[in-house]
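Only one protein chain is missing; all other protein chains are in place.
Per-chain residue numbering starts at 1, and chain names A, B and C are given in the order in which the chains are listed.
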Amino acid sequence: MTISPQEEIHGHAAVADSGLSSFHRTIAPLTVMAQCFALLPVHGVTAPSPKALRFRWMSARVAYTIAVLFSLLFMVFFCILYILQIGGTFQDAQCMIFYGIATATYGAFLHLAGRWPRLVVQWSAVEHAQSCYGSSKSLRLKIRCITALLLAGAAIEHFLNEYNNLSFAARHANTTSGVVQQYMLRSHHHLFTYLGYSHACAVFASVAAALATFSWNFMDLFIAVTSIALTDRFRLLNRNLQAFRGKRMSAEFWKQTRERYTSLMYLTDTLNLGVSHVVLLSFGSNLYFICLQLFNSLNPLKNWYERVYFYWSFGFLLLRTATVSLSVAGINDESRLPRVLMYALPSDSYNDEVSRFQQLVTTCHVALTGLSFFSVTRTMLLTMAGTIVTYEIVLVQFSHVNT
Amino acid sequence: MTISPQEEIHGHAAVADSGLSSFHRTIAPLTVMAQCFALLPVHGVTAPSPKALRFRWMSARVAYTIAVLFSLLFMVFFCILYILQIGGTFQDAQCMIFYGIATATYGAFLHLAGRWPRLVVQWSAVEHAQSCYGSSKSLRLKIRCITALLLAGAAIEHFLNEYNNLSFAARHANTTSGVVQQYMLRSHHHLFTYLGYSHACAVFASVAAALATFSWNFMDLFIAVTSIALTDRFRLLNRNLQAFRGKRMSAEFWKQTRERYTSLMYLTDTLNLGVSHVVLLSFGSNLYFICLQLFNSLNPLKNWYERVYFYWSFGFLLLRTATVSLSVAGINDESRLPRVLMYALPSDSYNDEVSRFQQLVTTCHVALTGLSFFSVTRTMLLTMAGTIVTYEIVLVQFSHVNT
Amino acid sequence: MTISPQEEIHGHAAVADSGLSSFHRTIAPLTVMAQCFALLPVHGVTAPSPKALRFRWMSARVAYTIAVLFSLLFMVFFCILYILQIGGTFQDAQCMIFYGIATATYGAFLHLAGRWPRLVVQWSAVEHAQSCYGSSKSLRLKIRCITALLLAGAAIEHFLNEYNNLSFAARHANTTSGVVQQYMLRSHHHLFTYLGYSHACAVFASVAAALATFSWNFMDLFIAVTSIALTDRFRLLNRNLQAFRGKRMSAEFWKQTRERYTSLMYLTDTLNLGVSHVVLLSFGSNLYFICLQLFNSLNPLKNWYERVYFYWSFGFLLLRTATVSLSVAGINDESRLPRVLMYALPSDSYNDEVSRFQQLVTTCHVALTGLSFFSVTRTMLLTMAGTIVTYEIVLVQFSHVNT
Partner (left out) sequence: MTISPQEEIHGHAAVADSGLSSFHRTIAPLTVMAQCFALLPVHGVTAPSPKALRFRWMSARVAYTIAVLFSLLFMVFFCILYILQIGGTFQDAQCMIFYGIATATYGAFLHLAGRWPRLVVQWSAVEHAQSCYGSSKSLRLKIRCITALLLAGAAIEHFLNEYNNLSFAARHANTTSGVVQQYMLRSHHHLFTYLGYSHACAVFASVAAALATFSWNFMDLFIAVTSIALTDRFRLLNRNLQAFRGKRMSAEFWKQTRERYTSLMYLTDTLNLGVSHVVLLSFGSNLYFICLQLFNSLNPLKNWYERVYFYWSFGFLLLRTATVSLSVAGINDESRLPRVLMYALPSDSYNDEVSRFQQLVTTCHVALTGLSFFSVTRTMLLTMAGTIVTYEIVLVQFSHVNT
């Protein structure tokens, strides 16, 4: 293989900060946070090597996850009971769907946890084999920014919601304990209708709500961060291809490039097998909650804090959905770039390895999928946006008819 | 061809239980049941060899089928007459469409019967030629489970419906014979409006209704079971490919694999020519009845048994549709797997046979189709689900306008 | 090339009845009929050889066509004037759109006439070069049946409409001349509002209406017949391929097959350049009129002859649309068949010519298009059917809201 001086420098730099750029280390803080909320129960996430990662059914972490899963199922059960007895509309089903999605999310992360150790080991192997491509300095910063942005936004939304509920409770109660009770009754009326109010029950409901809210936000964050890290691997390969554009490279170079591209395709495939449940849940729930918020936007809002909460939560939801969608679609965008680069190859540098690589990049389709039902590309995002706009138009027209 | 020890063992096992795993034997109980209800009128379904299968127009079975076909046409005729004279809405057309679908189903199975003997012979030839791939132990169990599940569900739904109708009749009649009469008048009013009530006519109508209900359920069951069996053939081929992944195989191995894959493609094509009418009917009717049930769900249900019946029939309809859809889409899913496996081939094992197989799996499209109008893949299922959700949204919005 | 005995017999038969099977002769009666109604103004349609075909701007036939075109434009002008002054809804625009489509149809056929001579010469050349494939006996019969069916249906619809209008007129007039006047006023009120009633004007309007109705029906018939004839060419090629399936053929055979397939592709391309305007008009107008009839179906019909007319015209419209759609889609269906046949080729018969033909049939897309906006395939027909069903659902829901 003909290594240009520039690439050698990259290579050295890669060895120097290889510890820093590894996916295993980058994702570690996120995984630790997830485990506090009973998501992704694997051992060894803080170990220096990904080989220490283990998933065991017989462990405290898995037990914690399963306990949370059953608590959420418990909440879903009372929501369904409430709807069946009292009857419910589009809006009343929100609570059931919210806890239903949370339960499914915990299930999907449990499923992912079983595949996580092997995935991270494969990822590290790819990173090691392609260390000569160097690393992108901006990746860690980018991941930190997105993490901070999404978590801060979610925290603000959560506190605005609590303030909203508390101020409502304060207006309807005399004593301090009454405020808490009113607050709990308002936000979990489906539960207390059957069990009656008790402080233990209130604590339980609060914890369940917090976990569900966290899992809903974390799901998007996790997909976005993983996708960005994978996109970065494709970007490094493309940067390398771009550097040699127009030059005549040896067959060995093309063979190696093809093998590296193939190993990235396999990594995407492995990742997809792990997270495609999460992707389906994430896109489905975001689509549902955007439509719900559009529906809610037709109701007049009385207080300024209700208005602030509504605009914040809706704006944040749109921002989060756009972030996660574009991040995931980025894998597909970046994986298609070699296609164009290969067309520019001068005629005398054609050989069997080149044509194999060309056929590979022309025919392959690299993208995360939602359980194979859809693959996340920019075209698919336009379809999703079109669906939302159509729903909004129908809503606006109906509200004209009604008034 | 280089045969690995592991494959030889599989081969021996295959010879040992070849009788058990053959498609002809697996499908026999289903075909016998179908023939009791005048579907798939071929001779020799219980014979040990598929070569005994015969379709003759001049036979008692075909006569039975044609008699049923005309009885159902008779029912359709009275439904149309009723609608044209009394007028009908979306809901009133249900009866006509129900018997119309049943008539078309009997026609489609008659068309399939003419192609059945050749199809099963081709299937057996494929099984025999690929016996070295062994057989999957779980296939028969899987088919039995699905058969039991769908038939039990359908039976429960039928009895709940009968109970519903009988309890309605019991409230409106004094004598026992009056109950039966009321019951028949309620469920077949379009018939007795013209012919007047008679016991012979009532028996005729009951039998026709039972046959129509059976054919509607059996259609889905039959497609699901056939698809699962075909998917299994692709799975065995993929398991074999997976086993040799990364190893350097001879050109002979690739030639054989390509020929086997091609013969599976042809088998899919032959199956498709036989069942594509049934697939179109199945997907069309399921889509229609789901939309109808969603429409019905807007009406309040008075009694607890009406409610139980409604939730059961709707839930079962959704479950059945999901089962049949995912089973059929499984053929396409499984047939696409070699695509990814071929990309990972090391450079030195490339030869003409490899590139032919690679071109084959990259460009072919293997799936059952609904009379070529659509091919059943996961993407198509998402489109179908999206259509149902859109209809539900329009319904909910309109019900808001009305109230 | 290795010619099998069977093919030789076909070849001899082809020479014997080559005069009968030629596209030029088959389409002649249709073209003559078209010219009576000022469509397709070319000279030499009844000549034995297609080389006698000529299109001249300075000819009586073109003058006739242009006169009709201006008469129809005249009608459109008064329709627009009427709508702008009196105002018009969805239904009132029907007249304008009807004459607008007729005008566009005459324009599209004039455009086709300029390309017709070259197209028929190319078609004859293809027929001559592929005469060894023989001819299909059933083609002429099929074309005659479809012609008879569509023309008879259109004639019946026209007379039912006239009867309807006349019986309406008879009820509102005393004298015989009054009946005619009432009849004309009813069916062409937009014209007489401005010009006042006169017998000359009434004759003019009747002729214009008859020409517009004929062109609307002829458009579909013409596309269907041309497509069936082209599909037949592909079918003959496929029959030949099928006959040699599994046998080892020489490179010369594959080269010839590829060249023949390519010449059929070019013929489709030339045909498409000529008729794609007509295809767009045909599909667009059929879609529009189906939706309009669905809309009309919500209004109650008072008399039995109104009811008969409505059901006949709607049923015939659906039948005609299905016939023309499936005929045009047949070209695509038939052109895709070699794709599957090529996969089954035994390994030892591979050579450069085979792989060129294989690449050709795998990547080409052969279909008539509607001015490149859509290509007519079965999948596209499903989309069109889905659009109609969606419109029907919206209509039914709105009618529920209104009542």
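As a convention for this text, contacts are C-beta pairs under 8 Å (C-beta built on N, C-alpha and C of every residue); 3 or more make two chains touch, one makes a residue touch a chain.
The shown structure was predicted, so the numbers you read here are calculated from the model rather than taken from an experiment.
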Handout entry: For the chain not depicted, the shown chains it touches
Key = A, C
Problem - Of C:C201, C:L360 or C:V389, the one touching the omitted chain in the full complex - result: C:L360
Handout entry: Touching the absent chain when the full complex is considered, from C:I66, C:M265 or C:L341
Key = C:M265
Exercise for the section: Sort through A:V32, A:A60 or A:L382 and give me the one touching the missing partner chain. Expected result: A:L382
Handout entry: Residue numbers in subunit A that touch the chain omitted from display
Key = 333, 340, 343-344, 347, 350, 358, 362, 378-379, 381-382, 386, 393-394, 396-397, 400-401
Practice task
Could you list which residues of subunit C touch the chain missing from the display?
Solution key: 89-90, 255, 258-259, 262, 265-266, 269, 291, 352-353, 356, 359-360, 363-364, 371-374, 387, 391, 394-395, 398, 401-402
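Here is the rule we go by: only the chains that are shown with their structure count from here on.
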Practice task
Could you classify the connectivity of these chains, where an edge means two chains touch, as line, ring, star, complete or other?
Solution key: line
Completion exercise
Per-chain C-alpha mean nearest global C-alpha mean belongs to chain B
Exercise for the section: Report same or different for the subunit A and subunit B interface, where same means the shared residue numbers exceed half of all residue numbers found there. Expected result: different
Exercise for the section: Express in whole angstrom the distance between the two chain centres, defined as the mean CA positions of subunit A and subunit C. Expected result: 52
Handout entry: For subunit A paired with subunit B, centre-to-centre distance based on mean C-alpha positions, whole Å
Key = 37
Practice task
Please set out, as single numbers or ranges, the residues of subunit C touching at least two other chains.
Solution key: 401
